[in-house]
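Only one protein chain is missing; all other protein chains are in place.
A and B label the chains in the order they appear, each numbered from 1.
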Amino acid sequence: MSLDLILRVGTKLILPFILLFALYVQFHGEFGPGGGFQAGVITAGMVVLVAITFGLEAARRIAPQALVDRMVPLGALIYAGTGVVGLLLGENYLDYSVLAHDSAHGHELGIFLVEAGVLITVAGTMTALFYTFVERGR
Amino acid sequence: METLLELAQHYNYVVTIVLMMAGLYIVVARGNMVKKLIGLSIFQTSVYLLYIEPGKIIGGTAPIIDPAFSTYSNPLPHVLILTAIVVGVATLALGLALVVRINEAYGTIEEEEIFERDREE
Partner (left out) sequence: MNAVLLTLLAVVTIAVVRQRSLFGVVVLTIIYSFLMASVLIVLDAVDVAMTEASVGAGISTVILLATLHLIKTTEMRPVRARLLPLFVAAGTGAVLVWGTLVLPPFGTADAAIHRHVVPRYLAETIKETNVPNVVTAVLADYRSYDTLGETTVIFTAGIGVMLLLGGARHRGNADKENASK
């Protein structure tokens, strides 16, 4: 049995748990250590693991170039958009108190949206960096 | 003797300065571009340490509010350094992209060979 086989089977088993851990870190960033940056980097690390073990084509099936290209600005847009919503509802830019029925819930919703935006941009950018560096060598 | 005692109390800061100077030495004294970028990264991480060390309170805990604890370490440097880490990796990625292009243009990434080639032209 070649060592290659152990690596492939092991990676296939562990991949969904890596994605689950990334989402756990993202959503539990408010109650424990974590947040958008760490979760984004772990998600990009999952794509890199697939690329290293199964080849670049398998990684492109999971994260197509078009999706990654659109994720990079989408997160920044979500972040800035949350600020503009505050502006449209009559208060300052990036004021979260007006986003829900009372101020504390508004702040919580604002933090959630902002961290989601950061996750999307960081995951997209790290994956795009990896793809660009590898493409250059072909 | 008092200086030695003070140095022993401030051992953390002394080692952080040593790391910082090692990073600076790599950037200035080595000619290989990738090694210079790694030296810059070492310099940056030692600055993170320099910011976070004064924030620690002995007997405190991580700054996550919990009814069982009353003293928390200072969370403000953590926030600034989170931003700094991510900016550092962005700088490293752009620097490495530039090194790849330099390698394609000159065929080498050693500083002295690049200067020689420029002087010949």
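Note that in this section a contact is a pair of C-beta atoms (placed from the backbone, for glycine too) under 8 Å apart; a residue touches a chain by one contact, two chains touch by 3 or more.
Fair warning: this is a prediction, and the values are worked out from it, not measured in the lab.
Asker: One chain isn't shown here. Among A:I6, A:L20, A:L67 or A:V134, which residue touches it?
Answerer: Answer from the full complex: A:V134 touches the omitted chain.
Asker: Suppose we count only contacts with the excluded chain; which residues of chain A make the list?
Answerer: 25, 29-35, 37-38, 41-42, 44-45, 48, 72-73, 75-76, 79-80, 83, 94, 96, 103-105, 107-108, 110-111, 114-115, 117-118, 121-122, 124-126, 128-130, 132-138
Asker: Considering the entire assembly, which residues of chain B contact the chain that has been omitted?
Answerer: Contacting residues on chain B, toward the hidden partner: 3, 6-7, 9-26, 28-32, 34-35, 38-39, 41-42, 45, 48-49, 52-66, 71-83, 85-87, 89-94, 96-101, 103, 108-110, 112.
One rule holds for everything that comes next: only the chains that are shown with their structure count from here on.
Asker: Quick one: chain A and chain B, Cα centre-to-centre, how many Å?
Answerer: 25
Asker: So in the complex, the part of chain B that touches chain A is made up of which residues?
Answerer: Per the touch definition, chain B meets chain A at residues 62, 64, 82, 85-86, 93, 96-97, 100.
Asker: Taking the touch rule as given, give the residues of chain A at its contact with chain B in the complex, in rising order.
Answerer: 31-33, 35, 37, 122, 129, 132-133, 136
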